[in-house]
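Only a single protein chain was left out; the remaining protein chains are all shown in position.
When the chains are written out, they are named A and B in that same order, and each has its own residue count from 1.
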Amino acid sequence: MQTTRLALAAAAALGLLLATGCTTDTPTEPAEEDASTAESGDEWFVQAEYDEQLAQRDIEPEGDPDTPWLQAIEPEWVDTSQFAREGGDATVCFSNASVSNPWRVTGWITMQEQVKVLQEAGEIGEFRTSDAGDDDDRQISDIQAFVDSGECDALIISPSTTATLTPAVETACASGIPVIVFDRGVNTDCATTFIHPIGGYAYGADAAEFLVDNLEPGSTVLALRILPGVDVLEHRWAAAQEIFGDADLEILGNEFTGGDAAEIKNIVTQYLQRGDVDGIWMDAGDGAVAAIEAFEDAGKPYPVMAGEDELSFLRKWQETGMTAIAPVYSNFQWRTPVLAATMILKGEQVPSEWVLPQEPITEADLDDYLERNADMPSLHYAKFGGEDLPGFPDAWRDR
Amino acid sequence: MTHVKRLGAALQGAGTVFLLLALVFALILAINPGFFAAPSLMAFLKQAAPLVILAAGQYFVIVSGNFDLSVGALVGAQVVIAARLIDGEESRTVPVMLVMLAFGIGVGLINGLITTVLKVQSFITTLGMLLVLYGAIRLWTGGAPTGALSDAFRTPGRLGIQTPLFQIPWALLIMIGVGAGAIALMRTRFGRILMASGDNELAANRSGARVDTVRTAAFVLSGVSATIAGILIGGFAGVSAQVGEGLEFTVITAVVLGGVALGGGRGTALAAMAGALAIEALFTLFNQMALPATLRPAVQGVIIIAAVAYAARRRIRPALQSTATPS
Partner (left out) sequence: MTAFTPRPRIGATVAIYLALAGVLAVGGAAVAADGGNLFATAHLVDMLTRTSLTGFLAIGMTLVILCRSLDLSVGYTAALSSLVAATTMDGQSGNVPLAVALVLLVSGLIGAANGAIVAFLKVNPFIATLGTGLILKGYLDTEYKGPAGDVPFAFQQALGYTRFAFIPVSTVVMLAVAAAAVWFLRSTRTGHHMYAVGGDVEVARMSGIRTTRVLLTAHVLCGMSAGLAGLLLAARFGTGSAEAYTNLYELDAIAAVVLGGTLLLGGKGGVAGTVAGVAILAVLDTVFNVMQIDPFAKDVLRGVVIIAAVALYARRQLDRTARRPRFAAAAGRAS
């Protein structure tokens, strides 16, 4: 009896709502329905993208090399005059995927310091952020909330996953505000600009090529990976497989470690117990030092190693003098989106796809980068690009 | 009478884990006999020690009828606290270890008091504590661990006593010490009350036992075990942002695999620790078999369910026979 009354009330309420208006947040049907098929296959390897990224490594980027975060590789400039607005009080909103790893923590500090500078210069007003904690669904809600509030003059998005955030980004684009996507992309080019370093294939290839060049033919390589199924990481591994496939190296295995130092050390120790490991390839440098320690504790010679520009690895590398390379997924890209936002709000041209340089740290520039980051803590990224910001070094050192 | 039956049941439940352990070791032996050479066996025990110690702590909580989901976050927090406070200074090692111990006891005490005094179910208490620890430690360090561990801090987890043939890891000795302590503790009056409080809270309360006190003490013991495990894990591999993540589920699985009943009142500390060893051995086996990494969780899931179901069957059968009354 009570349930019937409840149902009646619900039906009445529903009718009322229907009468007051039915709206939808996805305003336009995408013109080409195949927009999302590009990335929807099971395979991570796309030959054309791979070739493009490897080629981009050798292209001289436009712009001042002292400010790599403003450089761009083969930019196609687009007009943004329709977004130009008067006054420096624009509200810039930022939907962040998460700050769940040290790379993102470092970048997030850099971005906030850049924002302070722009705010003091009167270029932007309020800077609003939301953090989705790596949850795609939550990030979709975050983006919707920014769009619905109608208070954002520009929206920066760092998507947590490529394919799944596409509809939400399209919604944001359709609301008429400039949308800036960075780090991971989405399967739509509706954003005003998409900012990213060269990419995962180039990263994986830098690491793999170094191992191929520095190991004797027939050597053994162990691949340490963080997680399966994340596009930026899968691209790195796909490129490495492509290069290892043509080389005379024995790949002992590829193991998922979750980036946990204890897990890494444990796995490497087990491989060492069964035989020699001559090279280590990593899809991200988290826990690289633990891998090196496994060799020390087992009394084995240091491997040829591809880590990342994370400082504890760089310091260990210098200390041991091992043969290594630090591929870089340019952390300074966190500065670019806010700068791009101010450019767009002034109506200046920006590249439609803003490809930032991405160069590994080699033996030759190791000392230089360590000196520049001498005050910085472990788990800080050498190419963070914030040395000229007023908050340096305290903001990063005392994070 | 029921006592005898229960003891038998406990042993049978535990039997499964030793069977599993033997099976896994036999398979490893078949694949790679070299694994049982002293150095590699010692390396295995060294990296298994933290989970075994955590299992001992979790055992106390589970046997008294509760859960502790906060241990993974606590291990992570302890390593980060150590790195930040020691900051590479050798002289700070011991004071910081004492701070960590106090912190572990404090977290256990809070878990225990919220559960027993405020009557919040331990699943929720410790889930909340997990969130609080995860967030608070990152708030404190600005999102990623800072500082560095000292060499002295790293000794227990990384080094050992050098013998002519191989190295006996400190971690192994600590593990044996903790294990012996846990087994001994369960034989005291405290242990009996703890077991009784998980088995039959009402009866335990009526008999004048301080159920709430022993249950709180169990959480404190779990906090202490997470501290020791944190010292060993931090020592073993150093600091990383992800340290400790997901350990709570692994350790609860280990304890249940050891035949300890969730809900309390049944199982032995030794079997719980053997469960942890079995899990670690299983991971090692997967690695030795070069099983594709993406498949491993699935195989692990099947084995866990099968082992616990097998143990449950062995436990139920005699019980069924004895209560088989026509109805």
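Everything below uses one rule, namely that a residue touches a chain if its C-beta (ideal position, glycine included) is under 8 Å from a C-beta of that chain, and two chains touch if they have at least 3 such contacts.
This is a predicted model, so every value here is computed, not measured.
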item: Selected residue (touches chain absent from view) among B:Val132, B:Ile168 or B:Met289; value: B:Val132
item: Candidates A:Ser130, A:Asn214, A:Gln241 or A:Thr323 - the one touching the absent chain; value: A:Ser130
item: Contact with the hidden chain (one of A:Pro65, A:Gly87 or A:Gly150); value: A:Gly150
item: On chain B, residues whose C-beta touches the chain left out of the figure; value: 65, 114, 118-121, 123-125, 127-132, 134-136, 138-139, 143, 198-203, 249, 252-253, 256, 261-266, 292, 294-302, 304-305, 308-309, 312-313, 316
item: Residue ranges of chain A at the interface with the undisplayed chain; value: 3, 6-7, 10, 14, 17-18, 20-26, 29-30, 33, 36-37, 39-44, 98-99, 128-131, 133-138, 140-142, 144-145, 148-150, 161-168, 171, 227-231, 234
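The rule is simple: only the chains that are shown with their structure count from here on.
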item: Distance from chain B to chain A - Cα centre to Cα centre, in angstrom; value: 36
item: Residue numbers on chain B that touch chain A, as the complex places them; value: 32, 34-35, 39-40, 43, 47, 50, 141-148, 158, 233, 236-243, 245-246, 284, 287-288, 290, 293-294
item: Chain B partner contacts - residues on chain A that touch it in the complex; value: 99, 101-102, 104-106, 108-109, 225, 228, 253-256, 258-262, 264-267, 269-271, 273-274, 286-287, 289-290, 293, 297-298, 312, 377-379, 398-399
